[in-house]
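The following block contains the structure, expressed as structure tokens.
Excluded from the complex is one protein chain; the other protein chains are retained at their positions.
Chain nomenclature is as follows: A and B, assigned in order of appearance, with residue numbering initiated at 1 for each chain independently.
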Amino acid sequence: MSKILMCGNEVIGEAAVQAGCRHYFGYPITPQNELTAYMARRMEEVGGVFLQSESELAAINMVLGASACGARAMTSSSSPGISLKQEGISYIAGMELPAVVVNVMRGGPGLGNIAPSQSDYFQAVKGGGHGDYRLIVLAPSCSQELYDLTALAFDLADTYRNPVMILADGMLGQMMEPVTLKKINSKRVKKPWVLTGAKNRPARMLRSLFLEAGALEKHNEKLQEKYRRIKAKEVRCETYNISRAEVIVVAYGSSARLTKAAVKMAEERGIKAGYIKPITLWPFPEEVFINEKDKDKRYLVVEMNEGQMVEDVERCAGDRKRVSFYGHAGGWIPQVEDIFKRIKKLV
Amino acid sequence: MGKVVINPARCKGCKLCIEVCPRNVLVPSSKNNHLGIYVVEPKKVGECTGCSRCAMICPDVAIEVYR
Partner (left out) sequence: MKKVFGRTRTLRDTHTHYCPGCGHGIAHRLVAEVIDELGIRERTIGIAPVGCAVLAYYYWDLDICEAPHGRPPAVATGMKSVNPKNIVFTYQGDGDLAAIGFNETIHAANRGENITVIFINNAIYGMTGGQMAPTTLCGQVTATTPSGRNAERYGQPIHVAELLGHLPGVTFSSRVALSDIPNIMKTKQAIKKAFQAQMDGKGFSIVEVLSPCPTYWRKTPVEALKFIKKDMTKIFPLGVFKE
């Protein structure tokens, strides 16, 4: 299949269309506007529904409504807009509805700037909204992964009745890169909970409110059981040379691309280096770190933020002294040479 | 000629039915329901015309009307 050149944000949109998404709701925000515009155009072509909402709050709740009626629904935004969506995401998680939410991250906090960033790791992975819930968080690092993981997101959302977040950033969203638009064979998941009107069956109710004594605890335990299943089955991670490496660089998304180049540079200079690229940020690939028996190995975590995923690496590596961090927030992009220098320092 | 049947389990004793009954059929009773509420009951049953005003104002749909 031939490759075509496409902007990252549009790749996400095309993957959604190919995965059967026919309901998109969104509000413009830089640097993901190409996605909104692409969906507006494509939904017209495929007979789907595109709606520019009055706010991110409205958009996520339109997704909630469409999903409650059985549609594969999606919204997208960038960091400040994703903050607004947190209320709806918490409800969607509590009500156990499938949904795909795309965050093309930009610099924060507050209005921040429109440069690429990875500062929403905590928000995506540790909660963001209120309550004990989890998002499945997928972190693409190139256009092909934008395509493949967006398609996967819809299957995971339906399978687990859970919101899934694509955590990209402004660089991935804006970048033009060759991509193969493979035919997507979406999973067909039965949805016996969908609201259609109570015809020839008992009425259905979708809610996250459980006021009866012990009911909310029970509901939460059910959710936790689901999260344990997801953790057992859905961890995705790419590793390179970790058994031989003295220094293992840990990075996801845009910083993982640059990391790969830095690791190659180190190898060319005779340094034993490898990398771990988590693809699912939640569930986090904990086992890769826990199973590493060689306690002399060093981890270098590279993030476009002030240190967020590094806390998970420290937790899983079990020894904070083995873990170093290299990163900055505010639209900073690491240079390959600088990552290489830090690898060299750790040898 | 009508008849009202008040479900004591649903009655919350708000007395709106008493207020709207044109024939003063209904009265507060001295009987408690399971919530400890003094429920309303029909007294002058022969007066009831089955007009349903009591049922229409009852917020708890505790009243059935026959005619």
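Annotations for the structure displayed:
The rule is simple: a contact is a pair of C-beta atoms (placed from the backbone, for glycine too) under 8 Å apart; a residue touches a chain by one contact, two chains touch by 3 or more.
Fair warning: this is a prediction, and the values are worked out from it, not measured in the lab.
Under the touch definition stated at the start, the shown chains contacted by the missing one in the entire complex are A, B. When the omitted chain is restored, the residue from A:12, A:39, A:73 or A:168 that touches it is A:73. When you scan A:9, A:61 or A:103 for touch with the missing chain, the hit is A:61. Among A:88, A:170 or A:274, only A:88 touches the chain left out of the display. Which of A:181, A:195, A:216 or A:333 touches the hidden chain is settled by the complete complex: it is A:195.
Contact between chain A and the unshown chain involves residues 23, 25, 49, 51, 53-55, 57-59, 61-71, 73, 87-88, 91, 95, 195-200, 203-209, 211.
Across the interface with the omitted chain, chain B contributes residues 1-3, 9-10, 12-16, 19-20, 37, 50, 52-53, 55-61, 63-67.
We take it that only the chains that are shown with their structure count from here on.
Rounded to whole angstrom units, the spacing between the C-alpha centres of chain A and chain B is 59.
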